[in-house]
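As you look at this complex, bear in mind that one protein chain is not there, while each of the others sits in place.
Presenting subunit A:
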Amino acid sequence: MTTLTSASTTKEGALRRFVRHLLYVMTDNPVTAVAFALFVLIVIAALFGPWLVPYNPLATDSSSTLQAPSWQHWFGTDHLGRDVFSRVVVATRLDLMIAVTAVAIAFVVGSTLGAIAGFYGGWTDRITGRLMDTIMAFPLFVLAMGIVAAAGNTIENIIYATAIINLPFYARMARTEVAVRRQAGYVQAARLSGNRDWRILAFQIFPNSLPPMMVQISLNMGWAILNAAGLSFIGLGVSPPTPEWGIMVAEGANYIVSGQWWLAVFPGLALMLAVFTFNLLGDGLRDLVDPLRRT
């Protein structure tokens, strides 16, 4: 054990150590390994989707509308003869982009507000707290609908709306995590070393409160994807013919009654898989960023 760690303290060992740690986290919990594999699949689909798919997702073909899944069209075709498989794969990028951007904004703004509130307490804390309570008081999906409807039907607004409804979760979490560490010994020691408040907050306390936030980010990603799809399902945000899971489910829903189930089921499954992956990913991600697990 001692020989292992002393050998791996060199600089070039850092990457190898990370890979070994990654492998350990994977093998320790097979569910995490499955989640990571799915995650990689989703990322590949998002990055290279348009080049990988067999058909142009926007090309209509009136000769082959509403065909059932076959070797030629794996997920069948829709009412305009577009290939459902191609559309599902290509849609990954848009859905993931909305979710990632929204969660990133929510994380940065929310955790900054929360960390400041937790560190200074008093009025800062009270004002931020009440602000977050106000957001939480609305039914969140309805609030998002309202924001998009009021601000205009664009993708940016979907992102802002999703970010705003996710803010309170990060703010509250960061506040608690920072508040419990405010009086830690290493924070006092940092003060004695001549660190100003913002330095202590940014370099001592905040990095140490990251692991639980990682779980929150991951869970939130799934939720944000669902939220974006939900908004476009009811006709807000993304507009046809852009391939997007929510719209595809909405369009396909009309055909379920007449027996053409593949139009709605496959994008729905893709949506479910994405949400499922991010939910599973949370724990693995925490294990990965927690230095205490890295022994």
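In this text, contacts are C-beta pairs under 8 Å (C-beta built on N, C-alpha and C of every residue); 3 or more make two chains touch, one makes a residue touch a chain; residues count from 1.
Criterion: contacts and distances are computed from a predicted model.
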Subject >> Protein that the absent chain corresponds to, by UniProt name, given "ABC-type dipeptide transporter", "ATP synthase subunit b", "Na+/H+ antiporter subunit E" or "Helix-turn-helix domain-containing protein" >> reply: "ABC-type dipeptide transporter"
**OP:** Among A:Asn153, A:Thr176, A:Asn208 or A:Asn279, choose the residue that contacts the chain missing from this document, as touch is defined above.
**Re:** A:Asn208
Original post:
In the complete assembly, which of A:Asn153, A:Asn195, A:Thr242 or A:Asn279 touches the absent chain?
Top reply: A:Asn195
Original post:
Which positions on subunit A touch the chain that was left off?
Top reply: 1, 4-6, 9, 24, 28, 184-186, 188-197, 199, 204, 207-208, 291-292, 294-295
